[in-house]
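For this depiction, one protein chain was excluded, whereas all remaining protein chains were kept in their positions.
The first chain written gets the first letter, and so on, giving A, B and C; residue counts start at 1 in each chain.
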Amino acid sequence: MTQHPSPELESLHRYRPALRFSDIDAMGIVNNAVFFTYFEESRVHFFSELIRNQWDWNSAGVVVARHEISYRHPIKYHSQVEIFTWADRLGGKSLDMAYEVWIADEGRGALLAAEARSTLVAYNHLSGKSCAVPQEWVQPLQAIGLGRPRLPHDAG
Amino acid sequence: MTQHPSPELESLHRYRPALRFSDIDAMGIVNNAVFFTYFEESRVHFFSELIRNQWDWNSAGVVVARHEISYRHPIKYHSQVEIFTWADRLGGKSLDMAYEVWIADEGRGALLAAEARSTLVAYNHLSGKSCAVPQEWVQPLQAIGLGRPRLPHDAG
Amino acid sequence: MTQHPSPELESLHRYRPALRFSDIDAMGIVNNAVFFTYFEESRVHFFSELIRNQWDWNSAGVVVARHEISYRHPIKYHSQVEIFTWADRLGGKSLDMAYEVWIADEGRGALLAAEARSTLVAYNHLSGKSCAVPQEWVQPLQAIGLGRPRLPHDAG
Partner (left out) sequence: MTQHPSPELESLHRYRPALRFSDIDAMGIVNNAVFFTYFEESRVHFFSELIRNQWDWNSAGVVVARHEISYRHPIKYHSQVEIFTWADRLGGKSLDMAYEVWIADEGRGALLAAEARSTLVAYNHLSGKSCAVPQEWVQPLQAIGLGRPRLPHDAG
């Protein structure tokens, strides 16, 4: 992944999911499917911060075309979890979002719990067809920059 | 609860939920909230069997106004679960559904896992208002009879 | 419900669930089963604030024996939701929790979305048996008082 040219903490999207007891499965950890629910919330927050004015999500929204995730460390119920989300690629009709999930680990810094990536396709729900990524998104996405930002947990 | 006057096995609505690993919480049992998801499926099956012809659920559907449940026995993942559902009361704008959740217990008959009851209000989603219970539902409900039917697990 | 004798805002337990897109069903509202997941989180917060020192939940915890809920108003995705939780009855081996779910309604005060009540039975997970409500819970419960506290949304 390309590095963000001028990383600024302001451009960093941090989302702290409120873990639920029901997210935990019989193994005592956050179930693998629940990570995608966290990512969904994280994306909702990301886009509502990106596009502050009211947006008619029916005229153009996104559909998920692809996900990939690598699980690095299990998450227990009372963990403090942070999800960092950024746009990693911007195409004509689609964009890629990437995520890192970190667990605060008292006294030992933070642990990477998962890395993931989604391809979203711009979609007009009224016409039922994919469409160009709206210009109203392109500009703020370019303003904050594509690619992995510098994260608080990065060394040095 | 009144007894069904002429209990017939045909009038008995039996639904076997497919338990999911993710229904199980960290205590190793079906989470208490998940029972309501099972009841929802059971109601969907009940009404789709009751009203066999295509029904425009937008013109008149139901909303849940009330639930009550008593948990009698925890349910583990690989249990064979049966939910019996019946209409227990039929009013002008609402009806009550009742449920019993049973676990097959090999060699020892069956265990009652929960008893529950819901009040459903007939609702016109187009007008956004409650409405009379449609005649198309009243007739088949009266035909199968209100009240708890004789269940396979009833003694004698 | 008996009124709390000397209502103090400090004794008020307020929990703001983070609604998830996946809590919303095809009707566009928080699914009826999800309320019980919110109550579960609310109870976890209630008890962890009540019993501040580390508690061995395996030696004595609670199991849900009963729920009842009346739905008053549907909840949409971007609603600001507050759940007020209190202990309404304290018995030898069980206690009742009660809840009110409120939606902030801009410019018009707040709307009651649901009222609910749960019976919890004290349970020793090591012995697999119900047990007396631990004294370590009884004292703080009596200190904050049983019964519905005065809520911010109560009139004058």
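FYI, a residue touches a chain if its C-beta (ideal position, glycine included) is under 8 Å from a C-beta of that chain, and two chains touch if they have at least 3 such contacts.
Because the structure is predicted, anything quoted here is derived from the model rather than measured.
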Practice item. Return the single residue from B:E40, B:E68 or B:E115 that touches the missing chain. Key: B:E40
Study note, to complete from the structure: Per the touch rule stated above, chain C touches the missing chain via residues 21-22, 24-26, 28, 31, 33, 77
Exercise for review: Since one chain isn't shown, list which residues of chain B touch it in the complete complex.
Suggested key: 17-18, 20-22, 37, 40-41, 44
Practice item. Extract the touching residues of chain A with respect to the undisplayed chain. Key: 27, 31-37, 40, 63-71, 74, 125
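Note that in this section only the chains that are shown with their structure count from here on.
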Check your understanding: Same residues or different residues: which describes how chain A and chain C meet, taking over half shared numbers as same?
Key -> same
Point to revise | CA centroid of chain A to CA centroid of chain C, Å | key: 31
Check your understanding: What are the residue numbers in chain B that touch two or more other chains?
Key -> 31, 33
